[in-house]
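Here it is: the structure, laid out below.
Note that one protein chain is taken out, while the other chains of the complex remain in position.
The block that comes next holds chain A.
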Amino acid sequence: MSSDPDFISSAGPKTEELVFDAKEAQRRRRASRMQRVGDHLKREWQLYAMLIPTILWLVIFLYKPMYGLQIAFKDYSIFRGVAASPWIGFEHFETLFNNDQFLRALRNTLIMSAYGLLFGFPVPIFLALMFNEILNQKFKKTAQTIVYLPHFISSVIIAGIVITAFSPSAGIVNTILGWFGVDAVYFLTKPEWFRPIFIGTGIWQEAGFQSIVYLAAIAGVSPTLYESAVVDGASRWQMMWKITIPSILPTIIIMLIIRIGNILEISFEMIILLYQPATYQTADVVNTFIYRQGLQGGQYDFAAAAGLFNAVVAFILVMTANTISKRYSRTSLW
């Protein structure tokens, strides 16, 4: 074969031709892909039509409000509107991080979320495992109904029940303590009691309902895995540890990632219903702080900055949890 460059250039297609061919091929591929998508849409239009309400909901309630996020970087005035308000950069964020109340709310949020995760996250899993072990169907259904019930009670009523239960005069807790000679304690005014009461209420209200997800995951485990283990000689305890829990682990991890993503989203309506200035020290969280500053104090721009910070932290947390989970357990949200 000749090494003459002329020979090479004359033997093969010229560079421009190659570029043209590549572009043409790419154009054709794109056209064919568009054609396929078009055909697919035409064929399955009913399915896509069913997506429309969800897409509209997402756009109206989640994407459109993002337009208003810019007020976190503006000196917002309701009279001038979002667009006409002047830009002030990160001023609100500087104020935020120099605000003792915000830092306290952030600390409280993180502590309560950590407690919630530590004590609240395992309870639904434990409940699901226990329900799965109940053989008497009648007892199982009754027990499930009892633990699901608080989820369907309004937070206002739950808060009322909690306030009544911990009341120093007629509350059942103080009545029981009284039997043992303990003086009545006004729990809801004591900062040190707020977190346990809040976390406990959350578990009582939601753990049963959250266990449904894990029960569904358990129901999906092939019965032959258990039968095979029975023939191998596994006890119920061993089957729970060696089959049930590993089988529902992907679900547990997905739920954990979602939970971590919502770590700053403390159930603030319950806090608003239970807290009072005496317990702000341990009860005030970012969302109640935003509520007080934004809605009660009229500082919309400052509250938007706090809310945006909240969202950015949540985003970073969920991304991190997802990446770690993907790397170490092959399970991830995306």
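What we mean here is this: a contact is a pair of C-beta atoms (placed from the backbone, for glycine too) under 8 Å apart; a residue touches a chain by one contact, two chains touch by 3 or more; residues count from 1.
Everything below uses one rule, namely that contacts and distances are computed from a predicted model.
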Absent chain per UniProt: "ABC transporter", "Acetolactate synthase", "Nickel transport system permease protein NikB" or "YybH family protein"? "ABC transporter"
Which residue among A:Leu117, A:Ile161 or A:Ala229 touches the omitted chain? A:Ala229
Among A:Leu118, A:Leu249 or A:Leu295, which residue is in touch with the absent chain? A:Leu249
For chain A, which positions touch the chain that isn't shown here? 222, 224-225, 227-234, 238, 242-243, 246-247, 249
